[in-house]
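The complex is shown incomplete by one protein chain, all other protein chains being positioned as in the whole.
Right, subunit A next:
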């Protein structure tokens, strides 16, 4: 490899952007060198995605200049930026599940021989491209829909590289990945670096930012707060820059022993296709954390309790009375609420208003006669209580940030006065500020007597929030840990001692 050229690959100078008179970006400078990973952090609404869209041609800046590969550029659209060599990997993948890997990678610029699509050449080139980023087990003619999330991400990256991308923007690339897949992504990022590709890396997870980047730019309220060398800063300092708050004040106090009430939900030898012999007690007033790897049965547990894919064996008692939770509707009527992991797919109705989304569950479960205006008024109160910022109740929910969407989902369930709340990754893809608001809410609910079950892949969150932690492995309970357990203990239970050698 030759020495990297002294000129940066991308230089942004004084970038500004307003929407309807609201300044979302103001005088932002940033540069990326070839082979550098430059992380961009900041709360949602700080302007990260707007900035990324400007770089990738989605928006035109109102002011400032974008210099790429030594020339000042004005991109007329995403395609223009792509052609110039800027690829973007979105949080939601832009792939066609019904088409093959090769068809996806070369969509829009299929190799042509004698006027016809050269299918064999396409597969060969894709295979070579995948091999060049160290992916040799992924067949180029596999249907994308049958691939795992991590593999789909590899396909996305290959798709960008097929266009000779020299700058790659990764927007929350690990949000959808399981822990062991994150390692694979790290390897991939390193190989991209070696090829001299510059990376703009947007993430909420500071651990990743520290693992991967060489420099970090912090945005807040549309302005660049600072750009620092990763080596010379700490997580605490970054968080202070982002929100002006210390890391340690993240999690609310745990429940005192006397606050824990009677057993609300009791599972005895409960199982279904994905779970076996689960024994679990959930008490009023506590937050029970559920740990484990992706696919260990954490979500399956929540979905079984909520009746999405019900238990087929064992007994379930609710306040000491046996119950059969055979559909979400019966579960809701029994006082159970479920905040799903897949907010976009299962949590919200994107084109309906905030209010409609918040009313969804109450409308579905309770007869109209139970006072429509009163119900609406109550939901409006709840929406105010969860502090949705920057949006009216009548706005379509899809325009809200992830954190605010999640708060609406919460309000929806609170309207039912649930006695048991199941949270599946409640803060995934949510900015730091909204995260702690949701943590506070969860804790407040427990203090008010609700029994809370919380699944989280974010270990600090799991440890910080839970009064007890149950770790799942292969569809059953691997073990239980008290509050104050360490990350190592959780991981050891999650992977199992037999597997520790391979970890």
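To be clear about the criterion, a residue touches a chain if its C-beta (ideal position, glycine included) is under 8 Å from a C-beta of that chain, and two chains touch if they have at least 3 such contacts; residues count from 1.
Methods note: contacts and distances are computed from a predicted model.
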Which of "ABC transporter permease", "NADH-quinone oxidoreductase subunit J", "Thiamine pyrimidine synthase" or "Cation acetate symporter" matches, in UniProt, the chain that is not displayed: "ABC transporter permease"
Touch as defined at the start, partner being the missing chain; which of A:16, A:35 or A:139 qualifies? A:139
Pick out which of A:36, A:103 or A:356 touches the chain that's been left out of the picture. A:103
Using the touch rule from the top, list residues of subunit A that touch the missing partner. 78-79, 82, 94-100, 103, 107-110, 112, 115-117, 119, 137-139, 141-143, 145-148, 159
